[in-house]
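With one protein chain withheld, the remaining protein chains of the complex are depicted in position.
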Amino acid sequence: MNWQWLHRLGSPRWFYEKTNAWLPWLMVCAWGLLLVGGIWGLGFAPEDAKQRNSYRILYIHAPVAFISMSCYYIMAISGAVGLIWKMKLPFMVMKAAAPIGLGLTIVVLATGSIWGKPTWGTWWEWDARLTSYLILSFLYLGVIALQQAFQNRDTADKASAILALVGTVNIPIIYKSVDWWYTLHQPATLKIVGKSTIDPSMLYPLFVMIVGFYVFFTLVLILHTRTEILRRESRSQWVKDLVLGKSNTKGEGAES
Amino acid sequence: MTAAPALLELRNLACERDERYLFAQLNANFYAGQVVQILGPNGSGKTTLLRILAGVSKDFYGDIFWQSQPLKDTAWEYANDLLYLGHLPGIKKSLTPFENLRWYAAVQGGVADADLIKALAQVQLAGYENTPCYRLSAGQLRRVALARLAFSRAKVWVLDEPFTALDKSGVAELEAKLIAHAAAGGLVLVTSHQDINVPNLQLLNLLDFPVDAQLLNSHEDAAYG
Amino acid sequence: MTAAPALLELRNLACERDERYLFAQLNANFYAGQVVQILGPNGSGKTTLLRILAGVSKDFYGDIFWQSQPLKDTAWEYANDLLYLGHLPGIKKSLTPFENLRWYAAVQGGVADADLIKALAQVQLAGYENTPCYRLSAGQLRRVALARLAFSRAKVWVLDEPFTALDKSGVAELEAKLIAHAAAGGLVLVTSHQDINVPNLQLLNLLDFPVDAQLLNSHEDAAYG
Amino acid sequence: MANLSSFASSLFWATFKRDLILAFRHKGDMVNPLVFFLIAITMIPLALGPEKAVLMRIAPGIIWVMALLATLLSLDSLFRSDFDDGSLEQLLIAPYPLALSVFAKILVHWLATGLPLTLMAPLLGVMLSLPANAFAALCYSLLLGTAAMSLIGAVGAALTVSLRKGGVLISLIVMPLYIPILIFGASAVQTAALGEAYNMQLAVLGAGLAIALLLAPLAAAGALRVSVNA
Partner (left out) sequence: MANLSSFASSLFWATFKRDLILAFRHKGDMVNPLVFFLIAITMIPLALGPEKAVLMRIAPGIIWVMALLATLLSLDSLFRSDFDDGSLEQLLIAPYPLALSVFAKILVHWLATGLPLTLMAPLLGVMLSLPANAFAALCYSLLLGTAAMSLIGAVGAALTVSLRKGGVLISLIVMPLYIPILIFGASAVQTAALGEAYNMQLAVLGAGLAIALLLAPLAAAGALRVSVNA
């Protein structure tokens, strides 16, 4: 009985119907925050003394970097929940999170290299941070490739969940070893973070952008999950009703 | 029906592949001493059912009871009492028949080497004990797999098309073995498209368990409710 | 014997595997209009013989004549007139039945797509045209391979255990096809451990061609002389 | 036999189309050599340290070696699945020149691995700080080199297809044949990095490709006949 709520949470239909109401709010919040932060950061924050205007890419680069990491943990944790409690919804979240995470790491790598060109004079530098992000993107790729390789959906879900979990054990190890590798080989000639004596007037828009990107990420994750739900449940009555436009879904949702 | 409790009970078993039910509301009791042939045309789900009964596949609805206990609770005891022989013979082609059997002997625990030699002789492979299996014909390969039956101590035999590739005398020998196993209080579940010549053969036709629209909804609800 | 010359003639065929002769001095004539079942217990060399007749294996002694010409000289014509279906069905599991057949249509040259659809319907796979083959059961997979018979223009069919995994109705349908092919002037060479229900079935038992010590010596001489 | 040429072209095209469908359907197979290439290159700085001068010096050679290894890894699947399901036997006994259908398969193999490898190489060049003037040479040499490697590799794949686990045996057979390609390919990039002309190396690679085009399909067909017969 205690687990009732958990199983409710695990019901794709419940999730689909609940999130219906959230979507507009999330959308408004995300766009609002991103717009405010973007205009503030790009238009009004002061120019950096050394890097001139090129530093402004930071307002995309840094928030996306933070999220792409949390996304991995969201993916791995939902995989674990799915494996342990044998629920369907977490697997769908996991499957939805993987490509988003890959996209985010690619954005970090791309904005990073675009930034690197004016600041370091090269597109790519074997810095510890960058390297570990590259490896993170490989981990995502592995999960996605494994998920797609299986014909059977259950097997695909469980197998990629196991892989995501094994990856979680490894992420801290990877970070430590890459850090260590870098310091061993090279006295830091350049540093990405660390000199965070950043001016507050640059920092506030950054916070806004970070929160904005988190909300945006939540929105995208929910949207992907909803698509996945519809794809998987396409046979069930409630989805058929939904697609055929029967309007009584809300009433039924309340009953069950 | 016998008075003794059923060895294996299937209750409301249903199985879905490719968004299509193969069978549903499958209820059946299997008793010690029976040889049961599972029938059904191509693609009706016989192999799928046997893989479920062998514990290889867990992708089904419904319950299975082993000696009146849910299978989940008695998985270990059941595994000890089960011999499964699938479509694939499970024979390493680089090993000899004897080496293959020796590994299977270990799977089941403690069988003397002499018994393995005897088992091979029983399937007409005397003289082939030390020939690598890639040199054997299709039927001889299947005979190596079937030699496991001779030293098995399992109560339940689950055999998927064991008569494939066997010649006439091979078929007769296997039938004799099934009869003997049932007489000794064992249970045999077997699929085959050929007629099996065993007295008192029980038949289970998968076409008798068609899908019923109401039931579908109940599963959907169970899954999503 | 018929008055017409034999379609396929085997003269003094002998085959050795593992320093042991499977059959020797095999002489046989196969005529248009015949269905020939090749018999023999497990390991007697049926598959080996069919692979030789299909041109897959060239490891034998003796001569084969196609329409009274040595096979070596008429290999191309023979290949045009041959359909071989071995133990392995030759079906790509990632493709659909229709895509598989389309490739086989190209192997033989120019068959309309509509004929392929019809061929699939004939083996009871209507509705499965676009299901990937890894989703099919053992029997359904074999039916895909057998669908080739429907649009084949080959005179000689060489079929190795084609009845494997087929259900009763599948067996009956295949038998009807063999009869029709023979009636149309074709030749069918088939192995099976089951009885084949075809009128006027010819039998060729490999056990009728045992090895003779003298012969062995003559081969040794030919090989090393 | 009436119009041999149209019939002939039809099995070539059918095999070509079928293999292309298979390559797209197993998307993983097409992407995997690329990913291997990417990850193998990534490991180099991790193992050697991130010193730019060292990386720059070894970039041409290492990229070429890894492209070669990626091609090698993908060879095993060239005939394997056809052998396992029996369609290779059917190809063998078809009244059709085996070398042509083998050529169709090789073509698809190159389109699915060699070409994408070539297109991805510049990215990896950036990661290993390849000098800017070597990028064109990298692309041209890989374009010619991967095609030649697919062709030569097919012979090795054909020879080992009937062995139960040919995977690594192919490497053994094929690697010595790849060495000339490697030497000229890597040298083209190295020379370009130094700002010198690399026409000679490209010419040699082109000549190698031409010879391979002529001989490899025939040799692979012969090898298949021998190794499947057993």
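So that you can tell them apart, the chains are marked A, B, C and D in the order they are listed, and the count of residues begins at 1 in each.
Criterion: a residue touches a chain if its C-beta (ideal position, glycine included) is under 8 Å from a C-beta of that chain, and two chains touch if they have at least 3 such contacts.
Owing to the predicted nature of the structure, the values given are computational and were not obtained by experimental measurement.
Per the touch definition above, the residue from D:11, D:104, D:149 or D:186 contacting the chain not shown is D:186. Checked against the full complex, the candidates A:28, A:110 or A:169 give a single residue touching the omitted chain, namely A:169.
Looking at B:95, B:121 or B:198, the residue that reaches the missing chain in the full complex is B:95. Even with one chain removed from view, subunit A keeps its contact list with that chain: residues 135, 138-139, 141-142, 145-146, 149-152, 154-155, 158-159, 162-163, 166-167, 169-170, 173-174, 176-178, 180-181, 184. Residues of subunit D that touch the chain left out of view are 26, 28-29, 32-33, 35-36, 39-40, 43-44, 46-49, 54, 57-58, 60-62, 64-65, 68-69, 73-74, 76-77, 81, 163-165, 167-169, 171-172, 175-176, 179, 182-183, 186, 190. Those residues of subunit B that touch the chain absent from the view are 54-59, 76, 79-80, 82, 84, 86-95, 99, 102-107, 109-110.
Keep in mind that, in the parts below, only the chains that are shown with their structure count from here on.
Each chain gets one centre point, the mean of its Cα atoms, and the points for subunit A and subunit D are 36 Å apart.
Chain geometry summary: the mean Cα position of subunit B and that of subunit C are 31 Å apart. Subunit B has its Cα centroid 47 Å from the Cα centroid of subunit A.
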